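Of the protein chains in this complex, one is absent; all others appear in place.
For reference, chains read A and B in written order, and residue numbers begin at 1 within each chain.
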Amino acid sequence: MALPPVSFTLEYPYTRTVGPVVGPFLTGLRDGRLFGIRCRGRVICPPIEFDPETGETLAHDFVEVGPGGRVESWSWIAEPTRKHPFQRPFAFALIRLEGADTALVHAVTAAGPEAMAVGMRVRAQYRAERTSAITDVYFVPEALAVDSYVPPGKGEVGITDHLISLVYDEPLTAARERYAQGLLAGRFIGQKSPKSGQVFIPSAGYDPLSRVLMTLADDVELPPTGTVVGFTVITPVQYYGQKETEPYIRASILLDGADTPLGQQDIRDIPAAEFRVGLRVRAAFREPASRSVDDFTNRWAGTGNCIERWVPTGEPDVPFEQVEGRMF
Amino acid sequence: MERCAVVGIGQSKYSKRRADLSIDGLVREAALRALEDAELRFADIDAIVIGKAPDALEGVIMPELSLADALGAVGKPIHRVHTAGSVGASTAISACTLIESGMFQRVLTVCYEKQSDGNATWALGGGRSGSQGAGGSFAPWIRKYITKSGAPEHIGWKVAVKDRLNALKNPYAHLHLPDISIEKVRESPMLWDPLHFLESCPSSDGAAAMVLTNTAGAARAPRRPAWVIAHAKRTETIQFPGRDPVRPAAGVECAKALYKKAGITDPRRQIDCAELYVPFSWYEPMWLEGHLICDEGQGWKMTDSGATELGGDFPVNMSGGVLSSNPIGASGMIRCLEAASQVRGTAGDYQVEGARIALGHAYGGGANYFAMWIVSSEPAPSFH
Partner (left out) sequence: MEDIAIVAFAQTPSYRRYPDSEPALLMGLVNAILAETGLERREIDFTIAGSCDYLSGMPFAFISNVDAFGAWPPVYESHVEMDGAFALFEGFVRMQVGDIDTCLVAGSGKSSPGRPREIFPLQGDPYYHAPLGLDPVSMAGIQAQCLLTAGKACERDFAEVVSRSRRDGQSNPYAQVTADVSPDELLKEPYFASPLRKHDLPPISDGAAMVLLARGERARALTRTPVWIRGIDHRIESHHPGLRDLTTLPGLEIAAKRLAIHAAPIDTAELCVRYSPEEIVLREALGLDQGTRINPSGGPLCGHPVMATGLTRVVEAARRIARGDARRAIAHAASGAALQQNLLCVLEGGA
């Protein structure tokens, strides 16, 4: 039975310093006001830091614009994405605010596309919950605009937040699928190049040295024993999404018969003082029901959550000279 | 082949977070300084080449699109190079080839990273928990170098001190640690055994820029040009049985190709100084060996002897290097630009007296990407 596609969410809460032009603009939004910047007789909105013709840095000569404006172009978005400012159909529009010489792109919420027209008047409205971002404002047809008091905030906006979260769903490639199924069954499945005879685990499905794609016929099983060929002790750095808190060893282990080591092996139960290159170890798999490959990808190596621990076998260490060419 | 000369150099002040700037502002700070140094305006530029490391560092995809206006690129060619950590030098080389091709007269090249918008460790780990960062990848290889060479443990600490003391003379550097010492480095927390915190590069916001031109342009330049006399790039497959990540063949081949192109037969003697990409202290001796400046196994001795100090016979990282400022996408360009600064005589308090020939270098990925250039105060220096 095939494994489900791997689903991965790439997510980070970016915090952007806004500088001396975007900052005042976002401060304005926070306070319910729109600003442009003067540039040789024109007013550019949204404001930019430089003269678009000459590239020279502009003086911070801000001009209040709007709240009304005219639609210069629009598109009715029938199926909004999760990232759009509205989750019901709305319009993106080019809006020329009163007092501005350039149009900005923003969202207009209206009853339907029949309520939109080039040349129509719209007015800025402000969200009750504002976050000092471009999303603090939106537009509605002038006739539907309501006056609401926007209490000004304190100080200048220096940072704007943007939580960027993207979901990727990718089926495992055939070779990775068989490798993953092998781990779930408590087995190490690598691939042997039909060209060079070298054994890759985990295999990417090809031999990169001879540029040969490999198939099921090239699969080989490897024993659960091997040698530590490299390691470091990682002291975790805290960052968004980091689950690690305590130092741990990250090792590369060369399984017997393999020509490439298994990387990303996290060792938490062998003291660093007893861990060394050359150490002989055996994989102890988890109980079948608790094995998983949930965080697998097609690109990076690893053994998912299938191995409980690596256990020193007690055999004599492999001498450094025998492993030094096999570290990577 | 047209000749390429560096006639303008500009850098931003590097720091953990440039809270005063947007991304536009950051790249413009460096670009405007480079244009000013060259006494040129955006209108004089024919093409722009930008470079930076993974887009996930800022969460901005293909930033040449959103930065085109800020860099005066509207109506012009602009492209963006990406070769992992080596990108700064790859970008300098790409820009250089635009001039060497004869197709462009004046090229503005900018590299940057606004790392404080995101998190470098998160991005380097592909956005997953348990990221080992760059240091976690390199630490096992550093351990192997130490074991194989028999180097004493203080070598890494010595490099960390040297580069931070040099940085005190560089007003742009991120880290200014006037009380840095061997003891402080040794006692700083271990991040990835054997690398201590103070042996590791900072995470910086920063931008670096150069204006490149041809022979005719160099003749008109207001200040002494730095002539590019050779450049080389080499890449090797990142993982394969038997790969040596400690002394990568791509690094050796790149150096050989570079020296051959330049006419250099004895790099240790014929190169006056070098800006090497050393994000973790031990990479100084490793690259001295890995790029044939000294014999295998001798790099740590060269460092230990003081040869790589500012006053030594082969100064390395006079500017403070990556250990003192690391906006990842820019760091390789900073090496190239600092080498150029040395041969133009504009390196201020960290100027190597009479520097005529300087090496700028970067590496990246799993130490499988290399990009380097050699600049000179003369267009056609001879070597004896």
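By our rule, a residue touches a chain if its C-beta (ideal position, glycine included) is under 8 Å from a C-beta of that chain, and two chains touch if they have at least 3 such contacts.
Every value quoted in this text rests on a predicted model; they were computed, and no experiment measured them.
Engineer: Among A:3, A:115 or A:133, which one is in touch with the chain left out?
Structural biologist: A:133
Engineer: Can you say which of A:144, A:185, A:213 or A:284 touches the chain missing from this structure?
Structural biologist: Missing-chain contact among the listed residues: A:213.
Engineer: Out of A:30, A:106 or A:291, which touches the unshown chain?
Structural biologist: Touches the omitted chain: A:106.
Engineer: If the missing chain were put back, which residues of subunit A would it touch?
Structural biologist: 8, 10, 16, 18, 22, 26, 44-46, 48, 52, 72-79, 81-85, 92-94, 96, 102-107, 113, 118, 133-135, 160, 162, 164, 166-171, 173-174, 204-206, 208-209, 211, 213, 297-300
Engineer: Could you pull out which residues of subunit B are in touch with the chain that's been left out?
Structural biologist: So the residues of subunit B touching the missing chain come out as 1, 22-23, 54-62, 64-69, 73-84, 90, 93-94, 97-98, 100-103, 117, 123-124, 126-127, 232-238, 240, 248-250, 253-254, 257, 365-366, 368.
The rule is simple: only the chains that are shown with their structure count from here on.
Engineer: CA centre of subunit A versus CA centre of subunit B: separation in Å?
Structural biologist: One centre to the other, that is 27 Å.
Engineer: Using the touch definition from the top, list the residues of subunit B that touch subunit A in their complex.
Structural biologist: 17-25, 28, 32, 41-43, 56, 58-59, 69-72, 74, 114, 116-119, 121-123, 126-133, 136, 139-141, 143-144, 147-148, 189-193, 237, 239-246, 366
Engineer: For the complex, give me every residue of subunit A touching subunit B.
Structural biologist: 8, 10-12, 14-22, 48-50, 52, 54-55, 57, 158-159, 162, 164, 198, 200, 208-209, 230-237, 239-244, 250, 252, 259-260, 266, 272, 277, 295, 300, 320, 324-328
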